[in-house]
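Everything on this sheet refers to the single structure shown next.
One protein chain is absent from this view; the other protein chains keep their places.
After this line comes chain A, so read on.
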Amino acid sequence: MLKIENLHVKLEEEDKQILKGLSLEVPAGEVHAIMGPNGSGKSTLSYVLSGKDGYEVTDGTATLEGNDLLDLEAEERAAAGLFLAFQYPVEIPGVGNMTFLRTAVNAQRKARGEEEMSAAEFLKVIRAKAKDLKIDADMLKRPVNVGFSGGEKKRNEILQMAMLEPKMCILDETDSGLDVDAMKLVSDGVNALRDPNRAFLVITHYQRLLDHIVPDVVHIMAGGKIVKSGGPELALEVEKNGYADLMESA
């Protein structure tokens, strides 16, 4: 599904190399986790893959189902099936959550040459999905993320993911700022979307999220590249011994 080879990325504004030869492959149907210390480049990876401005790819490739991602605009990547659940979902005053989601769903459908969803159909689908995530009608009506609690914002990200039905989901520290109940709710939402035709890349600091969203593969990232990969037990090792040991042995 997602294939990254020898990816080198620097900040556009300053001469600072963040990713230094990162390679990674996430096949369809699998959940991969990336763990790593602060400053290892995890969030940069998620932004570069989703098309945020301000980064320069100096070497390497990233493809989604064989299509070059790095050549596409952010919206084209989304239409191609890439989804980033933001670490810090953005508040957009004045744009209703529902309007936003309907615009997004139909923009992607249009870009893929599919028929747009009618207002009635959209309403029916979103109500059902929102209910599963305990998102009430009021949250759907309010401006995007404005006045939402940390947990509500993350649930709203998962709702967007459920509505957009992407092929490749990147979750950037979706567990940050969540209490135990909220983490369970969000994880259930993610698990419900696990599918043989869909892949996940879960970026996290902590092992605890991986108790809920059990990964097939765990990667340890440090210094801008993957230094070690293994099964779920790798996350437990990190939890127990910290990153220092792993980085030395790598």
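Note that in this section a residue touches a chain if its C-beta (ideal position, glycine included) is under 8 Å from a C-beta of that chain, and two chains touch if they have at least 3 such contacts; residues count from 1.
Criterion: contacts and distances are computed from a predicted model.
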| item | value |
| --- | --- |
| Per UniProt, the name of the complex member that is left out, chosen from "FeS assembly protein SufD", "Amino acid ABC transporter ATP-binding protein", "NADH-quinone oxidoreductase subunit NuoB" or "Phosphate transport system permease protein" | "FeS assembly protein SufD" |
| Touch criterion as defined above, residue of A:28, A:57 or A:74 at the omitted chain | A:74 |
| Per the touch definition above, residue among A:107, A:125, A:193 or A:236 touching the missing chain | A:107 |
| Residue ranges of chain A at the interface with the undisplayed chain | 50-53, 73-75, 77-79, 84, 86, 89-90, 92-95, 99-100, 103-105, 107-108, 111, 143-144, 160, 164 |
